[in-house]
Structure formats: structure tokens, C-alpha cells
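Note that one protein chain of the assembly has been removed; the remaining protein chains are unaltered in position.
When the chains are written out, they are named A and B in that same order, and each has its own residue count from 1.
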Amino acid sequence: MRLILRIARRLGRLTLVLLCVGLVSFGLMMVSPVDPVDAYLGPKMAQVSPEQRALIAERWGFDAPPAVQFGHWLRQLVSGDLGWSHVYNQPVSEVIGQRFQRSIMLLGSAWLLAALLGFSLGVVAGAKEGSTLDNIISTYAYITASTPAFWLAILAVLLFSVTLGWTPTCCAGPTGTLSQDVTLATRLHHLILPIATLALLGIANVTLHTRARMLELMRSEVATHAFAQGASRIDVAWRHGLRHASLPAMTLAFASLGELFGGSILIEQVFAYPGLGQATVAAGLRSDVPLLLGIALFTALFVSVGNMIADSLYGVIDPRIQAGGL
Amino acid sequence: MSMAQPRLRALFSLGLTALLITGLIASQWLLGDSPQQMQFNARLAPPSVDHWLGTDTLGRELWARTLAGLALSFWVGCLAALLSTLIALSLAAIATLSARLDALVSLLIDTLLSVPHLILLMLIAFALGGGTQAVIIAVAVTHWPSLARVLRAELWQLRQAPYVRISRALGKSRWFVIHGHLLPHLVPHCLVGALLLFPHAILHEAALTFLGFGLSPSQPAIGVLLADAMRYLSGGYWWLGVFPGLGLLLMVLGFERLSTHLRRAL
């Protein structure tokens, strides 16, 4: 019973936060100097008379006061209608659905890779503090943590696609081929470099965090006690270190979904990969307000669920808080 | 006097970073408008003795443009980090005034943290119509939540601290409590917090500009240089893509190291 109550409270908070996200994003769209009618028309702006502009504004409700527009948008949202994207000429929900399907491959595999590799490297580096291996791993992590994501992607394209020619430079499949006809192998071939780049960036964070936790543990009284029992560093890292470092690493992995998504926007842009990130940039540059709002809300849902899991993990797994639960 | 001492190391990296930044700013003074000067007989020239880092399509020297871009990033990052710290500090202070305000501030923090930084940056830059000011404001407005959380927790703890309560009970003035008890705790947090924000601010500014939402393409910002380089990637003009990013990486790395060393030393 108490568990249900806690879950209900978390879901209530989630709804409240999402509502706030909607309010903030909608407010930002309203103060934007971009004229919504111009944005709607795009290049056809010059061919339209003032009367036609007024008609468009009336049809889409651009001339109503912001509060009314927000209410209208919210009502539509509740009924499952996110609006119409004029950039892709499709309902926003369909655009997000299609694009997210392509992005989830990239995001999911990069996330898993980053979490697993990052954790292992962090454990190894932290267990052998000051060794050559630790120096190599932490130097690598410090450098990649400061590397601009898009620059790393540019370097990857330069090296593997342009110079070596191992991987294609763009897109999710060969140009001119319908997406249904692209085989899984080709698809993977196009995905390898984006995944590797995104994972490479994510690894640094998890590694540094895990390493810090390991160092903390290796200097703790628990470790000194284990050493007094004759344990080797590997023994301490394996028996005590994994326990202490895995929960923070998992928490970090779930809490960093937003950063992962931000990285994917940049990387999809460089690799011209037609995912959700590219759609975000297109929506922003071409003032597709409904799509931009839809994506903001969708990613906020995605990230808040991640944050919620991160917050709950300690309560579920750590024996010290288990009495409290969730 | 070995370098193994964390405090000496912090002092050393502080000095080094200060020296490099002074050099960067001085170079902007000395260079004048050479980052924009075109050489029509040396377009897309590879790196050589004459053109240290090569030139772009209009024959502009890449090294001058990279330096200019770094200086631009530095100022934008500085202003954004400063603004962000101020926002964090004031919101943390507001949160300690009453429970209701505290709930409001933490709802705001949760809201901002639940949207990916880059998307929020794009939304704000979009709302403000782009440009240098928009970037600075966007970066400042998105980066304060983590620092605000730390400061809020610290302030709540300080308010409950026995020595503050005793000080109040003794009838000391509000100014005395703030100056004597609160500031000494908050200043190091703010300093380290601002330093930690700075690299993030620079990276996000470059990313935003790269995507086309930030600084105007006429400015030699790092994001602009790299977006420009994207168009010439398949032509094998590697220097356009490599050097500006490398400069940015070195600058971010320098500040990242500085903040780690300072945190360890304090």
C-alpha cells in the first residue's frame, strides 16, 4: 500500500514537471520574434497577400491571446494531438514516432556501451590508482570529457569515412534507396560510427565518476580493514569495490539521458542521420513551433523517467535505505 | 617543493591558465582585424610555414580565426558562468526564505533538469532570436540548477547550524551573520561552481553556434568555423575541421584541470 502511494506521488510529480516544461516551452515560443505566419509559409512568404495572412492566422489561431492558445494546445495535447508539423507535412506525433525509432538504435546502443565500458574502465583505473593503466584511462577520460561532441564526430568522419573510407559519410542508408529496402547490415554499417562516437563521449563521464567512487573506497576504512585481512587490491576491488561503485554508476547512467540526447542531436547533425535530433534542429531553424514543442515535451518525458529511475534506485537496491523503500 | 603537493599544483595550473588567457586576450588586441582579412591567392591552402594552420575558402588565416574564436568563447563563457552563478545564488537565497518558495524553486530546478540542455538552449535561443546576447542568456539560464541545488542545501544547513542560531540569539545584526557566518561558506562553493560551469558553458555555446542557433555566422566563433568545415570535409580539407576544435578542447581541458586542482586544494 505504501509502495503504491509512493509510486502515485512520483507520477504526480512527473505530471507536474511535464506541465511546467510545457508552460515554459510554450512561453518561450510565444515571446519569440519569429512571426508564426512567416514560419508557416516558409519560402512562399512573398506570394501571399495580407488578407490571406489573416486567414492563415485565424485558421491556426495565431492571433488569439497566448493564454487561449496555451489552453487550446493543452486540450489538444490531452486528446493526443500534438499538432501539425509544417516542415515534414505530417502530424507531429508521427514525425516523433518515426524519428525516435531510428534514434533509439543509436541512443540505446551508445548508452549501453558507455555504461558498461565506462564502468569497467572506472573500476580498473580506481583499483590500480597511480598505475600506468590508471594514468592512461584517466587521461583518456579527462580529455574526452572536455571534447566537444560535434568535433569528435567531425574527426571520426575525417578519419574513417574520408581518409580510410571504411564507413559511409552520411545518412541511415545509401541515398536513393527506400528505407524499407535497406538491409540490417547496411543499416548497422551506417550506425557504427555514430554509435561509437556517442559512446566514446558517454564513457568518460561514467569512468571518471566510477573511478572517484573506487578511489574513495580504496582509501576507506573498509578497504584498510580488508588489506589488514591480507586482501589484494584486486580482491578489494572485486568484493567491495563493485558493490560500492555499481549503484552510483547506474544512477549516473539513468540521470545522464538528457546529456546523451544532447550529444545525439550534434552527432546526428554531423552524420546527417535522419533521427529525432536532426528533426529538432530542422524544427528550430525553420520555426516549426508545434514540432519543437512536441520534441521538448517528449524528451522531457524521456529524461524525467530516467531521473525518476535514478532517484528510486537507491531506495530499491541499497540495503541502508531499504527500510524506507523507493 | 615537489609537484605531488595538491596545493602547489593548483597554484601552478592557476598561473598557467592565467598566463594563457592573458596571452589570448592580448593576441586579440595585437591581431586587429586579421581574422577577417581575405587573401585571394591563398584559398584553402594547407598548413605550411606561410599559413601556419592553413586558410579557409576565402583565404582567411585559420590560426587567427581560431584565436579570435577562442577569445570570443572565453568572454561568452565568462559572462554566462558569472550570470549563472548569480542566478544560482539568488534563487538559493530565495528558496531559504519560506517553505513555499523553496518548493517553487525546486520545481523550477526539476523542470529545467528534465529537458536536455541542448534542447532548452535551442528553445531559449529561438525565443530570443539568436545572436551573442541570446547565447549568453541561454547558457546562463540553463546552467544554474546544479549549483543552486548545492547552495540551497548548504544554506539550509547553515541556517540550522548551532553557531548561526547562537549568533542570532545573541542579537547580532543580520549583516554580521551573513558576513561572518554565511559568506565564508558560500564563497568557495560559488567559486568552484562558477569554474565548473565555465567549461560546460563554452562547450554548449560552441554546440549551439554549430547547430546554427547561436552567434552569427559572420563572427569567427569556433562553432561557426566548424560548421563551415563540415561543408569541406569530403574534399579532404582536414585542417579546417581539426584545428579550431583542438583549440577549444585545449581551453576546456585547461579550465577543467584548474577546477579539479582547486577543488582538491580547497
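Criterion: a contact is a pair of C-beta atoms (placed from the backbone, for glycine too) under 8 Å apart; a residue touches a chain by one contact, two chains touch by 3 or more.
In this section, contacts and distances are computed from a predicted model.
Leaving aside the chains on screen, match the unshown one to its UniProt name from "Nickel import system ATP-binding protein NikD", "Monovalent cation/H+ antiporter subunit A", "Thiolase domain-containing protein" or "3-isopropylmalate dehydratase large subunit".
Going by UniProt, the chain not displayed is called "Nickel import system ATP-binding protein NikD".
Among A:S49, A:T132 or A:Q229, which one touches the chain that has been omitted from the display?
A:Q229
Of B:R7, B:R43, B:H179 or B:R231, which one is in contact with the hidden chain?
B:R7
List the chain A residues touching the unshown chain?
Here the touching residues of chain A are 220-222, 224-231, 235, 239-240, 243-244, 318-320.
Keep in mind that, in the parts below, only the chains that are shown with their structure count from here on.
Provide the residue numbers of chain B that touch chain A in the complex, in ascending order.
107-108, 110-111, 113-120, 122-124, 126-129, 199, 203, 206-207, 210-213, 226, 229-230, 233-234, 236, 238, 241-242, 245, 248-249, 252-253, 256-257
Sort out for me which residues of chain A touch chain B in the complex.
Interface residues on the chain A side: 13, 16-18, 20-21, 24-25, 28-29, 31-34, 142-143, 145-151, 154-155, 157-158, 162-163, 169, 257-259, 261-262, 265-266, 269-270, 280-281, 284-285, 287, 292, 295-296, 299-300, 303-304, 307.
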